[in-house]
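Left out: one protein chain. Kept in place: all the others.
Moving on to chain A:
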Amino acid sequence: MTTDLNTPADEPEPRDHAATTAAEADAGTGTTGTTGSTGTTSGTASATTEATHSATETASAAATGAAQPGSSAARPIKGAPVAPGAVAAIDPRLLVRERGFKGYLQEFGRKLRGGELGSVPVVVGLAIIWAVFQWKDSAFLSPKNLSDLSIYIVGTGMISVGIVLVLLLGEIDLSVGSVSGLAAAILAVLYVNEGMSEWLAILIALSAGAAAGALHGFFFARIGVPAFVVTLAGLLAWNGLMLQVLGTTGTINLDRDSFIVYLTSHYFVYIAVAYGVAGLAVASFLAAQLLDARRRQAAGVPSRPLSEILVRTAVLAVLAFAVAWRLNEYKGLPLALLIFLVVLIAYDVLLRRTRFGRKVFAVGGGVEAARRAGINVTLVRITVFAISGLMASVGGLFIASRIAAANQGAGTGNLLMEAIAAAVIGGTSLFGGRGSVWSALLGMLVIGSIASGMALLGIEASVQYMITGGVLLAAVVIDSVSRRTQRSAGRG
């Protein structure tokens, strides 16, 4: 720290970093800080995929101290009592990001080299997978296949959302498959066999899942049993309970016009719905970004330049409307997909923009530090496991809805592995503290695409498992390597 002392000699004009606004940056003079998703991206669907998890400024080696002759317009913050002899808090070695789109690309490249891969590998992978399958069979990107895929991913994707939260803590939940099966069984027995009201049955099924998760959390956080073991016990026990609940019947069919089946069989046939949802998402994303930038400028903290906001919005718009167009070619926007997207946005806001989310990241980044900051680590852990159980049961209900039945095989097989693989493939780190709920969507798209493409090509399940296994391994390797690169780039 001594060596970087910023003496007035090598900094002729003390500048006020905080007062350097985006306007000045756009004038080519100064230091624009951009903040990554933690900072500025609002809670809107940032399906734009470069969801980087660490906020960073800077990119080009140009425009350091000497290159800013014009920035004499330093305005100190009002009311900030500056210590005697205080020099503006700017480090002359700080690489300053160039303005405009070029700076954006440069920063992106620098992040990649620094190991902040975020969702880049999975998006590239997805593009390759889609290209290969489309080339092998032109039915792959057909409206029907894409529409089916979008419904297929919802059930496991919901489970994967819970897994993402658990992974953020640096833990694992192996029980989600069994919990999802149990929820489906409870619903079917209460609703079909006992004739209970469907809503009540759904409520009880979801509560049971959350309670199971909270129980795992209690044994893990309070008693201190490793999460791996607790949830392994859960995997066995809840599967046993499911078999008992189902009883001798084995399979209970859900009737075709029940709400639960409606969940995955309903489409909004009016094309206006899909386009409307896409338009709404894009508009609110843009509005939130602009509002945020305005507030930042008013408060005198760095904000995103307008060009970057427009690029992000454009990417989101292209994606959203392309999807809406494809879905409208078939039966329209599936209700299940809409629900999944709403859930993803809600969890994204929860994780990035609320106290609770901050606590989850803190515990995942360092338990002792979180504890000393006054965070109730036990409570956070129990809550996260309860959420995992809840999302497992939500997923279980969607899976039951798709096959219109609850059966003894529910929640077994490779459902658990798929849910965990999706989170990891999507870019959530196994090492805790890094990730986003959007990885549930991206990872499930990869897994679902492989499954559906293989089915189209008539390739057997055995091969499909091996390929999915390979993809998972690749994802974990990328995670580990990027973690190492981040360490050496000082971003570990």
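Observations, loosely collected:
Everything below uses one rule, namely that contacts are C-beta pairs under 8 Å (C-beta built on N, C-alpha and C of every residue); 3 or more make two chains touch, one makes a residue touch a chain; residues count from 1.
Going forward, contacts and distances are computed from a predicted model.
Choosing from "Aliphatic sulfonate ABC transporter membrane subunit", "D-xylose transport system ATP-binding protein", "Decaprenylphosphoryl-beta-D-ribose oxidase" or "Fe-S cluster assembly ATPase SufC", the protein name stored in UniProt for the chain missing from the display reads "D-xylose transport system ATP-binding protein".
Remark: the omitted chain is touched by one listed residue; of A:241, A:370 or A:423 this is A:370.
The hidden chain makes contact, of the residues A:219, A:361 or A:398, with A:361.
Across the entire complex, the residue among A:113, A:144, A:222 or A:295 in touch with the chain not shown is A:295. Of the candidate positions A:196, A:349, A:417 or A:467, contact with the hidden chain is made by A:349. Think of the hidden chain as still there; on chain A it touches residues 1-6, 16-18, 33, 35-36, 38-40, 43, 53-58, 77, 80-83, 85-91, 93-94, 292, 295-296, 299-301, 349, 352-355, 358, 361-362, 364-366, 368-376, 433-434, 486-487, 489-492.
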